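Provided herewith is a single structure, encoded as structure tokens, for subsequent inquiry.
Heads up, one of the protein chains got dropped from this complex, but the rest are sitting where they should.
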Amino acid sequence: MSKPSDFEAGSYVGGDRVPGAPEERTLAQEVRGYLLGLGLATLLTIASFWADHTREIYASGIAMALLVLTVAQIGIHLIFFLHITTDPDNENNILALAFGVLIVCLIVFGSLWVMIHLNNNLMPMDKLMQMQR
Amino acid sequence: MSTPALRLAHDPALGPAGIAPGQVTGRGAGGPAPKRIIVGYGFWIFLLSDVIMFSAFFAAYAVLFKSTDGGPSAHELFDLRNTAAQTAVLLASTFTCGMASLAVGHRSQKWTQIALLVTGLLGLIFILLEVREFSGFIARGAGPSRSAFLSSFFTLVGCHGIHVSVALLWLGTQMAQFYAMGFREDIRHRFLCFSLFWHALDIVWVAIFNLVYLVGSLPPELLP
Partner (left out) sequence: MLGKLNWQAIPFDQPIALAAGAFVVLVIVGAVIWVVVKGYTPYLWREWITSVDHKRIGIMYCLLAGVMLVRGFIDALMMRTQQALAFHAPGYLPPEHYDQIFSAHGTIMIFFMAMPFVIGLMNFAMPLQLGVRDVAFPTLNSVSFWLTAAGALLVNISLVVGEFARTSWLPYPPLSELRYSPGVGVDYYLWALQISGIGTLMTGINMVTTVLKIRAPGMNYMRMPIFCWTTLASNLLIVAVFPILTATLAMLLLDRYLGFHFFTNDGGGNAMMFQNLIWAWGHPEVYILVLPAFGIFSEVVSTFCGKPLFDRRSMIIATLGICILSLLVWLHHFFTMGAGGDVNAVFGIASMVIAVPTGVKIYNWLFTMYGGRIRFSSPMLWSIGFMVTFVIGGMTGVLLASPVADFVLHNSLFLVAHFHNVIIGGVVFGVFAGYTYWFPKAFGFVLDERLGKAAFWCWSIGFYVTFVPLYVVGLEGMTRRMQHYDRPEWYPWMLVAEVGVLIILCGIALQVAQLWISIRERATRRDLTGDPWDGRSLEWSTSSPPPMFNFAVLPHVVSDEPYWSIKQQALARGQLVAPEPPEYGPIEMPRNSPTGFVTAFFAVVTGFSLIWHIWWLVILGLIGAYATFVVFAWRDHREIEIPAEEVARIDRANRTARAEALRELREGVTR
């Protein structure tokens, strides 16, 4: 089948894209897109497992390498499975995603920064109780 | 036939017609968006809020990672073969869900049901693997009430598992609805939301298997 798939086009001025809906292309093209995404994701996943076991990467950098691989894998998912693109119709979706990423970073890295300082200055209860034994 | 929920009628007598020239598309100045875009965007925002909730659990996990209270640590507990199996199964199910999206787009009842069934079975295998891992930990005395680290691990990964289970319930309902009512517009909108949800769950799993399991199973001297 090579006829374009039957999705409603944006029916008003400024038709923007729904996140997740494949654009109007042929079926073969769409399947190829998903297969490419699957392939890349698999490769990166294998890379993650390899990084965890190998000693080729500088030892203390393994955790950082895994973080980078995580971001890359998430990127593959966003592009190939969720169809996030940079065309102007997608603006709102990308802005929302950027906002979400900002919040996630604030929560995770902000909490870590604060809690590490708190723990350094004020020992959590159990360690305090261990010391008193 | 699609019926718009908001009627768009342009009354030229109310003012000069037309939008400013050069008006960039997608900025909403052309009137209310079609239903499909509204539903999709709303669900996208919900997904972001869900990811933010996961990040709060992630933050707790990161803070409590070393608080093992003398109990088992990540390095001692995690079996990466199980993790690899779960990852492979969920990734495959994301792909089959994508295939289901294409089948829905082409209005093929047979391929929709097949793709969704495979997706569901793969999801079920994922859950069974996770249940097996959890019960194994609990049997070894490494249950969630053993230490703060284990509490946060079980909560984070378990929350993901609950999301997958709820998604499987949704998947079943979706299959039933497609079968009973065909490719009606609102059911397709809901399926769009489902596939967004399913892909997002795989995204969260990417973060979990990398940053929880893989980082966690590094020997302690290699941790940051």
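The chains carry the letters A and B, assigned in the order they are written, with residues numbered from 1 in each.
Assume contacts are C-beta pairs under 8 Å (C-beta built on N, C-alpha and C of every residue); 3 or more make two chains touch, one makes a residue touch a chain.
Bear in mind that the values here come from a model prediction, so they are computed numbers and not experimental data.
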item	value
Left-out chain, listing which of the shown chains it touches	A, B
Contact residue for the chain not shown (choose from B:33, B:74 or B:208)	B:33
Contacting the left-out chain in the complete assembly, out of B:87, B:112, B:152 or B:195	B:152
For subunit A, residues in touch with the removed chain	92, 99-100, 102-103, 106-107, 110-111, 113-115, 117-122, 124-126, 129
Subunit B residues that touch the omitted chain in the full complex	3-17, 19-20, 23, 27-33, 37-38, 41-42, 45-46, 48-50, 52-53, 56-57, 59-60, 63-64, 67-69, 144-152, 154-155, 169, 173, 177, 186, 190
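Operating definition for what follows: only the chains that are shown with their structure count from here on.
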item	value
Distance between chain centroids, defined by C-alpha means - subunit A, subunit B (Å)	12
Subunit B-touching residues of subunit A, taken from the complex the two chains share	1, 5-8, 10-22, 27, 30-31, 34-35, 37-38, 41-42, 45, 48-49, 51-52, 59-60, 62-64, 66-67, 69-70, 73-74, 77-78, 81-82, 88-93, 96-97, 99-100, 103-104, 107-108, 111-112, 115, 124, 126
Touch list for subunit B against partner subunit A, complex	2, 8, 19, 23-34, 36-37, 39-41, 44-45, 48, 51-52, 55-56, 58-60, 62-63, 67, 69, 80, 84, 87-88, 91-92, 94-95, 98-99, 101-102, 105-107, 148, 192, 195-196, 199-200, 202-203, 206-207, 209-211, 214-215, 217-218, 221-224
